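The other protein chains are all here in position, but one chain of the complex has been omitted.
By written order: A and B. Residues from 1 in each chain.
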Amino acid sequence: MIEKTRSNKAWLLILPMTIVVAFSAIVPLMTVVNYSVQDILGPDTKVYVGFEWFRKVLRDPELHAAFLRQLLFSFAVLAFELPLGLGVSLLMPRRGWAVSAALVVLALPLLIPWNVVGTIWQIFGRTDIGMGGAALVKLGLHYNYTADRVDAWLTVLVMDVWHWTPLIALLCYSGLRAIPPAYYQAAAIDGASGWSIFRYIQLPKLKNVLVIAILLRFMDSFMIYTEPFVVTGGGPGNSTTFLSQFLTRLAVGQFDLGPAAAFSLIYFLFILVFCYVFYTVMNRVGQG
Amino acid sequence: MRTRTSVSSWQWQRSSWWFAAITLVLGLSTGGCEKKKPSDGNGSGTAVAPPSTPPVDRSAAIKKWLEEFQPSTLSRAQQETELKWFQDASKPFAGMEIKVVSETLNVHSYESKTLAKAFTELTGIKVTHDIIQEGDLIEKLQTQMQSGQNVYDMYVNDTDLIGTHYRYGDAVPLSDFMTGEGKDVTLPTLDVDDFIGKSFGTAPDGKLYQLPDQQFANLYWFRYDWFTRDDLKQKFKAKYGYELGVPVNWSAYEDIADFFTNDVKELDGHKVYGHMDYGKKDPSLGWRFTDAWLSMAGVGSKGLPNGIPVDEWGIRMEDCHPVGSSVSRGGEANSPAAVYALTKYIDWLKKYAPPEAPGMTFSEAGPVPGQGNIAQQIFWYAAFTADLTKPGLPVVNADGTPKWRMAPSPHGPYWEKGMKLGYQDAGAWTMLASTPLDRRKAAWLYAQFTIAKTTSLKKFFMGLTPIRKSDIDSEPVTKAAPKYGGLIEFYRSSARNLWTPTGNNVPDYPKLAQLWWPNVSEAVSGALTPQAAMDKLAKEMDDVMARLERAGMKTCAPKLNPEKPDTEWIGKPNGPKAKLANEKPKGETMPYEQLLESWK
Partner (left out) sequence: MAEIILQSISHSYEVKRGAPDESARGRRAPSYALRDVELRWRDGGAYALLGPSGCGKTTLLGIISGLIHPTRGSVRYGDKDVTTLSSRERNIAQVFQFPVIYDTMTVRQNLAFPLRNRGLPAAEIERRVGHIAEILELTEVLPSRATRLSADQKQILALGRGLVRQDVAAILFDEPLTVIDPHRKWLLRRKLKEIHKQFHHTLIYVTHDQTEALTFADEVVVMQHGAVLQRGTPEELFRRPAHTYVGYFIGSPGMNVMPCEVERQAGGARARIGAYEVALSATGAADAPSGHLELGIRPEHIVVLGDAEAGGLPVSVTAVEDHGRFRIVTGKLGDHRIKIRLGQVATPGASAITVGATLRVRLPPEHICLYRDGRIVGSGVGRDGEESA
């Protein structure tokens, strides 16, 4: 039997990375925890307040509203983008030069900086100078995303779908390309219809890709900030104020570090828990 | 992996506990430790850098720049004396690199591009004058105040923060500085009393904390050419029973707005509107209100520059302590007058302004009058004067004179004589104690350079933001007045004293200002009634002030009054005003010429 040598020197090898992670992630996180239990009004004016911020934040009706709004938005986003992205990927060409062309066109919305996306849609939706807004008005519809909350929601939703569906399409497309052709041959031999092929071959094989897509889009949409902020500023009223904007106003506008820290911890925990639950459930379902 | 032996997994666990413990300790200690104020030499730039600029050719530089700084209220010889003084006073700081910051205005662009360059060439002190958005500037300021780290050596910060600076104690009182440690770098001919905005930067202790660098007022703007058209005048008089002219009260403004939007509808082939405003949910919606919309409606007590005891935010201050903004504490933020102000803003925005207006921010709405569709605008910053006199615009005549004029804003039914009326923005040089002394001195030299009589008149012509009485009364300004649509007339009149910035009643401007725009926007969208929105706003302001009270401020911290039923306060002398039975009295107007006469 060979004796297993023990050496702790390996820990030294990860020390550089540990230091980097400590300073860029762990130390700031601890600082946030620190702030979340204090009322900080100035470098010398700090008051320890215990869980007051957590209590206040969790009881704030505006927060509840923003939270529900955010959930609704994230689910709406998923409900539209997933089927649409999947559909687009099914329609994309598999061979020839058309593949590259399709990929480039599809990737274009993803390459645009997010605040520019917001600006594009803000102007697009304007009824005086925007193509979209003016067209809708010409068709006789009453459209004003600055004043009508439904219009504002729809505009933000459509913008997000335009922006991010290509990501899902690309993910699904790569997943589809990974399916061995043998499956399609077997399905043809079995006389399967297009719908059966989709249901029994493509969809199951795309399960992993879809899980990733859902996770990604949920997390991203849950923290969405720039695009709705640029288009509607969170208005009219609070109708498009999502969670991150709520946080930003506290932290950056008011420089109110205490409540902002408490809230960001809650925000972080929520996303963490959701992703963990979702991922575990999907894995179990896959194995079952 | 479960195949690990039990011994090595225990070892791994033990090591990882150590690992976690160390990082936790690291994190908590860094997060919790007090920030020490730096002694010196921290932050941007270096204390004394080896001279990177070529040796100053002093007389040649003076000669060159004297040409630039014409006209001036000083003679050339006097200008030369001042410039020589600057050169002598700067000698100990030659080679230093100074950073200052201001918001984005034309006048600051001139300072940043031209005056900074001139100063560097004249004195050898290298100045970087950053231009950033107002909101970002407040952030940088707060960062320096909160962390104690030097971010900028001086700030051009609105005197709206006078209450904040005074109470937090981070700003250096300039009046003390000029006679104390900064005596050797203070221009003898600075003539502080010449500044029309001196009172804006003065705190309750009588000390000057902020010295204005630029000023502009928020006034009423209108199309003079349309208001003097006979056909329109006749039509108006026929409908409303009084003359079309500069509105004196809000009733008249509303009537005129209704008239242009719904009766006239079109002029010269363009659709016209009788009102312009902005309403996008954005921080700029906050200034829309805190820049004295409430006092224009009539909220607040008498007193100049700001109402005492209640100011235009509705905050009540007793001695120097803020005691609350809700009516239940004696404030006026959710009073009938404040609700009236908010209601009218919303009504007019929806009824008389162009349909895109509710979706615009302040900066998007600014250029709109220049496009020729707007008849009048009640909330208009004179800082846009230069933009609206550009040749070729639909609102400018062929000879370069504007078709429009500015006039004092109309007041609401709650307003009484003796109150302030409108808002004046005064961006003022502010010095923070966390900046090292030598840097402060060098920056102070540059600050004075931008407001000294040598440069101030030329600067005025470049930015149209007057700060000195001597400049306003000067001959070159008289000659140029017709081009500015009434700006000069306003500044020469006594009316200008009714236009002031936010005052000492506000103990923490950044925190309190941010509470306004979300609440206003909820009222705009209809999610809350105006009363509910103002109630919420007042409560939130009181909560912040309670926290300031609890945490303690260096001076004059808030001391909240206990809450009492509204009836205890409403209608009492010096208290929030009771609701008027008739909020729309008959409209009153005054012909523009008559207004000018009354100022002479």
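FYI, a residue touches a chain if its C-beta (ideal position, glycine included) is under 8 Å from a C-beta of that chain, and two chains touch if they have at least 3 such contacts.
Predicted model, so just to flag it, every value in this text is computed and none were measured.
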item	value
Contacts of the hidden chain among displayed chains	A
Candidates A:103, A:157 or A:192 - the one touching the absent chain	A:192
Residue among A:123, A:201 or A:223 that touches the chain left out of view	A:201
Interface with the unshown chain - residue positions in chain A	180, 182-183, 185-186, 188-193, 196, 200-201, 204-205
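We take it that only the chains that are shown with their structure count from here on.
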item	value
Centre-to-centre distance between chain B and chain A (centres being mean Cα positions), rounded to whole Å	38
Interface residues, chain B side, partner chain A - complex	8, 11, 15, 19, 23-24, 26-28, 30-32, 34-35, 135, 139, 142, 145-148, 168, 170, 279-283, 350, 354-356, 358-361, 508, 510-511, 514-515, 518, 521-528, 547-548, 550-553
Of all residues in chain A, those that touch chain B in their complex	4, 6, 8, 11, 18, 22, 26-27, 29-35, 39-47, 122, 126-128, 144-147, 149, 232-239, 241, 249, 252-257
